[in-house]
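Below is one structure; the comments refer to it alone.
The complex is shown incomplete by one protein chain, all other protein chains being positioned as in the whole.
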Amino acid sequence: MELKNKKLSEESFFQERKEVLTHWVTGKDVDLQEAVDYLKQIPKHKNFALKMRKAKADGITLAQPRAGVALVDEHIKLLQYLQNEGGADLLPNTIDSYTRQNRYQEGQAAIDESMRENRSMLNGFPVVNHGVHNCRKVLDAVELPLQARHGTPDARLLTEIIHAGGWTSNEGGGISYNIPYAKSISLEKTIRHWQYCDRVTGLYEEMGVEINREPFGPLTGTLVPPSMSNAVAIIEGLLAAEQGVKNLTLGYGQCGNLTQDVAAIRALEEQATEYFKEYGYEIDLTTVLHQWMGGFPADEAKSFGVISWGAATAALAGATKVIVKTPHEAMGIPTMEANAQGIRSTKQTLNLLKGQRLSISKDLGMEKELIKAETKCILDKVFELGNGDLAVGAVKAFETGVMDIPFAPSNYNAGKILPARDNNGAVRYLEFGNIPMNKEIKDFNNQLLAERAKLEGREVSFQMVVDDIYAVGKGTLVGRPEIK
Amino acid sequence: MELKNKKLSEESFFQERKEVLTHWVTGKDVDLQEAVDYLKQIPKHKNFALKMRKAKADGITLAQPRAGVALVDEHIKLLQYLQNEGGADLLPNTIDSYTRQNRYQEGQAAIDESMRENRSMLNGFPVVNHGVHNCRKVLDAVELPLQARHGTPDARLLTEIIHAGGWTSNEGGGISYNIPYAKSISLEKTIRHWQYCDRVTGLYEEMGVEINREPFGPLTGTLVPPSMSNAVAIIEGLLAAEQGVKNLTLGYGQCGNLTQDVAAIRALEEQATEYFKEYGYEIDLTTVLHQWMGGFPADEAKSFGVISWGAATAALAGATKVIVKTPHEAMGIPTMEANAQGIRSTKQTLNLLKGQRLSISKDLGMEKELIKAETKCILDKVFELGNGDLAVGAVKAFETGVMDIPFAPSNYNAGKILPARDNNGAVRYLEFGNIPMNKEIKDFNNQLLAERAKLEGREVSFQMVVDDIYAVGKGTLVGRPEIK
Amino acid sequence: MMKTNIVLGVIGADCHAVGNKVLDYAFTQGGFEVINIGVLSAQEDFINAAIETNAAAILVSSLYGHGEMDCRGLREKCEEAGLKDILLYAGGNLVVGKQDFDSVKERFEKMGFDRVYAPGTSPDAGIADLKTDLAEAEEMAHYKQDFKKVS
Partner (left out) sequence: MMKTNIVLGVIGADCHAVGNKVLDYAFTQGGFEVINIGVLSAQEDFINAAIETNAAAILVSSLYGHGEMDCRGLREKCEEAGLKDILLYAGGNLVVGKQDFDSVKERFEKMGFDRVYAPGTSPDAGIADLKTDLAEAEEMAHYKQDFKKVS
């Protein structure tokens, strides 16, 4: 079938759906009308979409951790701990990597081994294996809205199961859950799959159940220039809106320079609103900032410094939600105690900063306009490549390197661009690859990096990029050469 | 002798000095010329004044903890730990409370008991009891500059001993080490005592040894309106300059609202510079921000949030130094491990923010001008009361409540003013007492607090102040009434 | 009804005034007549104030870690001064360093304190305890009086 940015027809959707629900045995338990009835009677305080809308109206920033383990009862224990001891405002269900690759058989083997070994052999909750009734069991056990957070290129069955299971938010998108998460799955395929997921959400909306959708903002989480991630977020937002999504949270991964981070969140919100208006979609728009997604210091005290700075940035930017890291970040998956600590230090910072916003200054205004201008250069070309069709345009944009995400594993990503930090730590384009920026923008980026190179007495090079990748883990934002 | 803001005459200083050095047996070991020779040969990297000047030139913020225990060897162990494991940039010697009250006999008893019990029975290092050679022993054992931090109304002997002992910075001042630290010692007396201390510093400067002086900025550390603490800092700076102090660090205690805190530090630096210029003093001026001095949360993760936010504020303000709290703050004196953790989270935040400054915005500019205008109202009246003499003016200003520090224990403080936070968490004047602000300023403060009272549906009252005092310990900045 | 007098102060070389001012406010609001001798107060200052005002309780604060040394012998000096059965409360950061509060409490109770409060305790807890303790003391006094009548 030809890819098009157009609401899926009822016929084709339900035909596809029949097949999707056979992908794993738990698919047979999904009954749309029964699910709608179930969702209508869950308490309002457990609905993700309502909580996000209220937070925005109140001008506060909500804190959400990442968390998921192999077994249902252990997973419930974990979420209850993060709710009660961490003080989380929203709860996640981080899904394991086998499920993300639709390898349910291997997931089942790992569940069995986890039971035998009495420790989680999975890095998340294998939700497809556990099925609808276990999703509901989890929801019953907590007093907060639930979201699935994963990285699944084909999340069609997962989406059916989580929403029928009462989880009222789903993270992902056809670009953001492909390019950073897959190696050899075509973008055409994943955009089509996520049209299906968005259509599921749209159906629930049409049947009177509000569901939140969140494209994955940070992408590879490593030195992604804000205009590139904002372009992806706006495209995924528009694609979702076409399928009937109404409650949308667009995301961004903290880069570390306060001015740039605040500018990026505000540019994202403003520019997305403009595009939704232009294309006639009415959207409840909120934003999320992800605390620093790159390498962390091994030391826990230092990690608290990184975490708190992410929380402060989210508050000062006015993001509706912040995704929280933990003091165990450098060591891999955290204990639940460390996870709760991350939330508590985040919440303390958010509470201290309640109502405080970074005031508009000349620097902030300029940075915001720069990000918007860069994003527009990209989006204009995407629309042009697709002859006005955004889905087609997105596929062609990645083919031609017009869109290009640094450090992505996908073969469908050109991998020609390189980012690096300027002297103030803001992320700039070092290599533009085929990104169609205008000359003014290119010159500005080049100039800033030349200034850094001069200060450091070296050439602009890949070594600069490598230094930046490891810098935060070593305690600084900009990866300066070591003084010998 | 009549108090005057005039450099002490050589004759009167040395006459007084003879007596001062008899206050405790260790006074006899102080030999000025020998001390100058000793100080001239200590390595440059152990000189506080030089390190502060260099940090300002480099645009970085240095981190300094508080720390001190009863016994010399234990104290050295503590400082080495904070240097090596904490990564401190500057080291403190926090002095115990008996020494602060010149109760050397009791200090000696506690030293003896600490030896017997093998735990520190003192809340600091009893430096007068330990004497010059032990100060030097401490300096020899570390690779960083040393400062005495205390709260001693009569620090004359202490000052003689620490500088002869190679410690190149001294905290305190005739107002800032009286009003918040004493009950019934007249301001006239302590200003005179601190003229002596400043004159000691001045003498060293004249003999070719640079010594840093730091008036104590945060005062009672509890909701002190920035203009009041800035007025004290500028007065103490001018009094110190008159005695020959050349390297001066003026301080401010974080209140929690970013705009106000940054405005306060910048207003302090700019306004002090103007006054020094006006009165013809050439001063190496630097600034210090104290991380939140009020109540802390008992939870360590939450405390890290408070600590990191203080570090971020110092960096964004461009303060030369930040005084670091610890995750044990709510529990009293921290273990050395907790102390080092506080430094590490602070340093991580400072490093991430290196080079980042809060850009000037309309809000920031207005807040800075407000603080300067309020400070000028106070200082103008102080000069007027003293007929141009600042020392006399300061004494009279406290007598008449023109200067008035909230929650201060001193009988020489009027205690008529009350502070409270506005809706954004900035500290405002709730009761002005006898502070001579102009009508515009009074109206503005009143209006902001009326807005808060309205939002909270209660009257402006002392209960609001009490709620603000405990708010940060409970997790928020503004002490809102509990919703019942 | 006449208000009950209580003596409030910060003991020893301690100059922490904020909590002192808040306790003054809270106990006054709570219905007590507070005689606040302020910071930097010696044991004798507490005792003299209690005698002068016929106080029912002495509330000792210590925030700076030397409380253990400063409070030693206070109960004995009260007895010597004729303040029999006066209630002694202590609260704050009573010792240097992070110590197990239960052991701190035990040490202070051995020193003759009736109530010992951990850092961060709300004034309301102290007010409630004081009311309970005073009511009990009064009951005991009545009981003694009744006993006299009977015997």
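As written, the chain order gives the labels A, B and C, with residue 1 at the start of each chain.
Please note the rule applied: contacts are C-beta pairs under 8 Å (C-beta built on N, C-alpha and C of every residue); 3 or more make two chains touch, one makes a residue touch a chain.
This is a predicted model, so every value here is computed, not measured.
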| item | value |
| --- | --- |
| Chains shown that the absent chain touches, full complex | A |
| Selected from A:77, A:103, A:189 or A:442 as touching the chain missing from the view | A:103 |
| From A:25, A:115 or A:298, residue that would touch the chain that is not displayed | A:298 |
| Which residue of A:26, A:120, A:147 or A:308 touches the chain not shown here | A:120 |
| Touching residues (missing chain, whole complex) on subunit A | 97-98, 100-101, 103, 106, 110, 113, 119-123, 151, 180-184, 220-222, 295, 298, 328, 330-335, 338, 407-409, 462, 466, 469, 473 |
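Everything that follows uses one rule, which is that only the chains that are shown with their structure count from here on.
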| item | value |
| --- | --- |
| Centre-to-centre distance between subunit B and subunit A (centres being mean Cα positions), rounded to whole Å | 45 |
| Residues of subunit C whose C-beta touches two or more other chains | none |
| Residue list for subunit B, restricted to those that touch at least two other chains | none |
